[in-house]
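Below is the structure I would like to discuss, written out as structure tokens.
In this view, the complex is presented without one of its protein chains, the others remaining in place.
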Amino acid sequence: MTTLQHYLLLSAMLFGIGLAGALVRRNAIIVLIGIELMLNAANLNFVAFWRFGPHPEAVTGLMFALFSIGIAAAEAAVGLALIIAVYRHYSSTHLDKLDSLKG
Amino acid sequence: MSQPLEQLLVRLKDWLVLQCPPAAQGLVAALIPAAAIVAVFASLFALTTLLERKGLGRLQNRLGPNRVGPFGVLQPLADGLKMLIKEDIVPRDADRLVHLLAPVAMVVPVLLAYAVLPFGQRLVAVNFDAGILFFFAAGATTELAVFMAGWSSRNKYSLLGAMRAIAQMISYEVPLILSAMTAVMAAGSLSLVDIVGSQAGYHWGWLPRWHAFTPWGFAGLLLFTIAATAESNRTPFDIPEGESEIIAGHLVEYSGFKYALFFLGEYLGMFAVSGLGITLFLGGWHAPVPALEWVPSVAWFFAKLFGFIFLFIWLRGTLPRLRTDQLMNFAWKFMVPMVLVNLMVTAVWHFTRSWHFSGAGLWRWLVGALLLAGPYLWLGRALAGGRRFGPRSYHYAS
Partner (left out) sequence: MLITLAGAAGAMALRNLVHCALCLVLAFGGLAALYLQLGAEFIGFAQVLVYVGAVAVLIVFAILLTRNSETRVERLSAASVPLGLGIAVLVAGALGGAAWFSGFAPAAAAARPVAGVRSIGERLMTQYVLPLEVLGLLLTAALIGAVIIALKEPGEPG
């Protein structure tokens, strides 16, 4: 009985959870995990719309989701490399400590 | 004549399904292949432990285990019993849930990967359209199980071993997948059943049309086998769990049944990736000569699988271990370029398909082989660092 609305609702909730984590947590890696969750929620949206929408034979939704997966992987790699470089400099991944440009 | 013997297993399964009430037939039809796979490959695992110990013993000029039962055939039973009754020790600071889940996370994806292998003419558990992708996805999850094992033990050496093991498995996944892609390109489909189907028939009535008999297939099979030994952490790539290196590496804090589960997972992974190699390059369940086609296809698959197992045992008994940096160098600087050249040679083979003049097959083979041999020799020379290798000289203690 799962219809399009169920998948969209699930995707919205996943996005909300990812956003909550990215805004609340102060560790850089967990923020990145939240971003990955948000990207995945958007992917779920794409695939759900492909399945229940018009013209599923033009696999547009799947194409977008595929490219999104690829880009998310690239972004995760660069983000984690940045975190490692920052850690090497500040010896901490706590976001509150990265305030040398402040004020 | 071959039909009744051939389809015996399929008809047994259909008969069993018909015995059940119609409501449960779907479930039973799905459960029978799963149960059969688990039963067959678990007993194959037990047999392989015995074969390995006997084989290694013979290679090292000694007898293997021969106390338990005639010629040691009951040794796997003794080993299994020992593993089961050993005390299950978990370090005090260990993360208990992750420590418990790691062996499970290792064995379950590997068993899942068997679902797409075609064991016989109509014997495949699930025929996915993207079968090979499913296989590699299931294999990618084993790396996480290795990490879980290494980290949950709260042991520096265990963590170090786990990180090395993951680095090795990731590095060799690239040549593994890319060398499998050559077979996919030739068959035109990601489904393993189609890939086996594209290897049916014989050239000139006697040479099977297996992918291994083409230049790119031969190189692909070699590259695939090397990458497969590295993926299963077997010698010469078993730095992560070499007993003289880091004791058991990421498995050092495991004892008893959980260790047996890891052992099982590793061997099952070895069988699965050998099965994939057979499907991709050695013609799956096809017979090698037309005269022997009456032998059931399942028997051919398992005969080839035993060949692979013997090869793995032979490699283990013969070759020394590679260091981690040698291993990584080999993966990234040699295997990845060779695999890319192999992909190009596959494309060349495909596009010269329309050559039909006499001797065309030989010319295609020569062109392919030369295109592969060139980079192989050049890379080998370049990576040897200018060292001259002469004949060996042995020094004996006087």
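By written order: A and B. Residues from 1 in each chain.
Going forward, a contact is a pair of C-beta atoms (placed from the backbone, for glycine too) under 8 Å apart; a residue touches a chain by one contact, two chains touch by 3 or more.
These figures come from a predicted structure and were not determined experimentally.
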| item | value |
| --- | --- |
| Of B:Ala36, B:Ala130 or B:Met328, the residue in touch with the unshown chain | B:Ala130 |
| Footprint left on subunit B by the chain that the document does not show | 95, 98, 128-130, 133-134, 136-138, 140-141, 143-144, 147-148, 151, 159, 163, 166, 170, 173, 189-190 |
| Chain not shown, touching residues in subunit A | 2-21, 23-27, 29-30, 32-34, 36-37, 40, 43-44, 47-48, 50-54, 56-59, 62-63, 65-67, 69-78, 80-85, 87-88, 91-94, 96 |
